[in-house]
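There's a structure below that I have some questions on.
Just one protein chain is left out here, and the rest sit where they should.
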């Protein structure tokens, strides 16, 4: 074998991550030109905080897309998480810890159900998570009486609000949380047995099964993680906005999938890194902010958004010809 | 020609036509059974709560409510058969619905021409999807997710506020509020589907969904077939937009959004395989009726409407699991 077949340091995957980060930087520069102060430290901080919500959801989406799945239940798991957080804590710091545990546990449990449907019952991921989204929407609306319940108007506990708004060493705490998630998730995928199994299942579930990997177990845990991160994003969002609202999860489905794909994670599974999804989440958020800086109306943003994603996909997201 | 030397003789009688028809169309058979069950349950609930049989009004409104979904499900089916998925169905419905709201209030000739133009818009949307998938070699789910965003944006640009109006003649034909005229669209869809199945394009769509490599080795153009399937899907979505506008007698650039997901639900209930190559437009049509009937049933069962999506989700899962189980049993018995 010739040396030319060795993998270069900047292989295709790493190149995509780099592109996604570069796109974000270019957009920051464009924003600065349109509206001076856009890329000031405080401007960047504000954008990164918004990006962190997408990025946290995208962590879960990355996990399931790495095994060729998809999680369409993000919107209402997130929304349910947000509402469960305020209604169970009622805005008291004393109840924050059990409320956090309850909310995150709910997310993980719902995700595990998704995984069980996919892995054990053989339901296509699109159908399973779509149905779960409906189930969570119905439960959330029904149990909260359409957000008319007395506890529904409660605020997030001050600690949770502080976690989003206050700074530590010059960075908002929510960004520290995100950095921790980036480190943990990247470590999990790159350095642990579980991460390795995730990639092998995504590459070839049949071969993994025959090599003794517990494919259905891995699948269930990955979907559970996706539910967990959706619920976590819900908590962060009520911390950010103070209160929960209906429909607050809706934008995050599209954005999380877009972020993952822009970051170079292969939609059919097996290849990609969370760092790529992080880059995707940041560039998408900067893009939206730039369009806002242009005073572009909603419809225009929607159109540009679609076109930019298509353009990026055409740039590097080509399906490979052969296996 | 001399007779071949060795004959591979039949070892027993062949299975009957009916037996083949039933096992090969098990998905269709199941959705029909499901629909019948839904209709019976609906009638029972109706009698219990209203103390009379459902009549013409209920039939008319059910039909008019179902037609947009039926066309959306048909659009989804055409694309899913090629091993794709079309998330932009809702966007195309939004767009065509918005255009309809602004253009249809003219004379009969202008209305007719604009109707055709709107179908053309649907075809163009499908063309864009198809080209990006077949020639751009992008994953269908990503392409249509992006174009969904684009189509929705254009729709809102065209019709920022719900409004516009539909000429009475247009409404009278597509979604007549007084008589169950929409009944005729069921056989029309059935006939159109039967024709489609019997065209080379129809065969090609199924063939590439079965195995694109094998199909192309028999001279079927995978690119051309894929693009045409997305275009036909776009036209069907445009039909859904028109029927939706007629039923609402006005336009709204956002009401189509929900159809992306419900079209998948209806197609899956109708026995269309998300892995391509298997399913039928008729199944999707019945799947759409089941989807609407479930909502009606929940209403008459006095289920809190807030819980509606909860029961719909459960129902979808139950139906898919049941179809899996029954399919396996049928398979094993042979």
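Here the chain labels run A and B in written order, and each chain numbers its own residues starting at 1.
Heads up, the rule we're going with is that contacts are C-beta pairs under 8 Å (C-beta built on N, C-alpha and C of every residue); 3 or more make two chains touch, one makes a residue touch a chain.
Here is the rule we use: contacts and distances are computed from a predicted model.
K.L.:
So one subunit is absent here. Using its UniProt record, which name fits best from "Fe-S cluster assembly protein SufD", "Hydrogenase 4 subunit F", "Sugar ABC transporter ATP-binding protein" or "Helix-turn-helix transcriptional regulator"?
P.N.:
UniProt lists the chain that is not shown as "Sugar ABC transporter ATP-binding protein".
K.L.:
Which candidate, A:162, A:191 or A:315, sits in contact with the chain we can't see?
P.N.:
A:191
K.L.:
Which residue, B:183, B:214 or B:301, contacts the hidden chain when the whole complex is considered?
P.N.:
B:214
K.L.:
Using the document's definition of touch, tell me which of B:8, B:53 or B:116 contacts the absent chain.
P.N.:
If we include the chain that is not displayed, B:8 is the one touching it.
K.L.:
Tell me where the left-out chain touches chain B, residue by residue.
P.N.:
With respect to the unshown chain, the touching residues of chain B are 1-11, 14-15, 17, 20, 24, 195, 197-200, 203, 206-207, 210-211, 213-220, 277-278, 334.
K.L.:
Touching the absent chain: which residues on chain A qualify?
P.N.:
These residues of chain A touch the chain that is not shown: 1-3, 5-7, 191-194, 196-197, 199-200, 203-204, 206-214, 270-271, 323.
One rule holds for everything that comes next: only the chains that are shown with their structure count from here on.
K.L.:
Please compute the C-alpha centroid of chain A, do the same for chain B, then give the distance between them in whole Å.
P.N.:
Result: the chain centres lie 31 Å from each other.
K.L.:
Which residues of chain A touch chain B in their complex?
P.N.:
Touch list, chain A to chain B: 70, 72, 117, 121-124, 126-128, 130-139, 141-142, 145-146, 254, 257-258, 261, 267-268, 298-307, 309-310, 313-314, 317-319.
K.L.:
So in the complex, which bits of chain B are touching chain A?
P.N.:
So the residues of chain B in touch with chain A come to 85, 132, 136-139, 141-143, 145-150, 152-157, 160, 261, 264-265, 268, 274-275, 304, 306-314, 316-317, 320-321, 324.
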